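Note that one protein chain is taken out, while the other chains of the complex remain in position.
What follows is subunit A.
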Amino acid sequence: MAKISMIVNGNPVNANVDPRTLLVQFLRENLRLTGTHVGCDTSQCGACVVHLDGKAVKSCTTLAVMADGHEVKTIEGLAADGAPLHPMQEAFREHHGLQCGFCTPGMIMTAVDLVHRKGHELTDEVIREELEGNLCRCTGYQNIVASIAAGAKAMAKSDLA
């Protein structure tokens, strides 16, 4: 077993884990943060995307021990319980950026990372290229792209990062 400690959604977390525990397993099974999904489990679909030190990563391909000493943000950490949604979440709701919703947490975490890197004015072309690592099996990309473009703009006016 390995002792790990990290900040998850702003809260310090300590645990003893088997070193082979994936970060996504740790988040879902130990911390019960089940908003992060396991889709393909082969680092292709992006349903498991979380932020590690502020950068989008695939938590199904990251060992929990490798996140030791670092900061993790999941979909649950974007906005506080009961508070208004994060502008990117709100944009997905407003523009119906989902069909079944399974890919949505990963899409939103990737989208927020994209805005951090490339700013608030995003062309459809840039958004589609940046979604290389996120798959929607309902193929509902049209509204996902529209949601991200709107969410990016809305983030400029929001206090939520």
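Everything below uses one rule, namely that a residue touches a chain if its C-beta (ideal position, glycine included) is under 8 Å from a C-beta of that chain, and two chains touch if they have at least 3 such contacts; residues count from 1.
By definition in this document, contacts and distances are computed from a predicted model.
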Match the chain absent from this complex view to the correct UniProt protein name in "Xanthine dehydrogenase family protein subunit M", "Tetratricopeptide repeat-containing protein", "Copper resistance protein D domain-containing protein" or "ABC transporter permease". "Xanthine dehydrogenase family protein subunit M"
Touching the absent chain when the full complex is considered, from A:76, A:90 or A:130: A:130
Touch with the omitted chain, as defined above, among A:62, A:89 or A:147: A:62
May I ask which residue of A:2, A:15, A:85 or A:160 touches the chain that does not appear here? A:2
In the complete complex, which positions of subunit A touch the hidden chain? 2, 18-20, 22, 41-43, 46, 49, 52, 55-58, 61-63, 65-66, 110, 113-114, 117, 130, 132-134
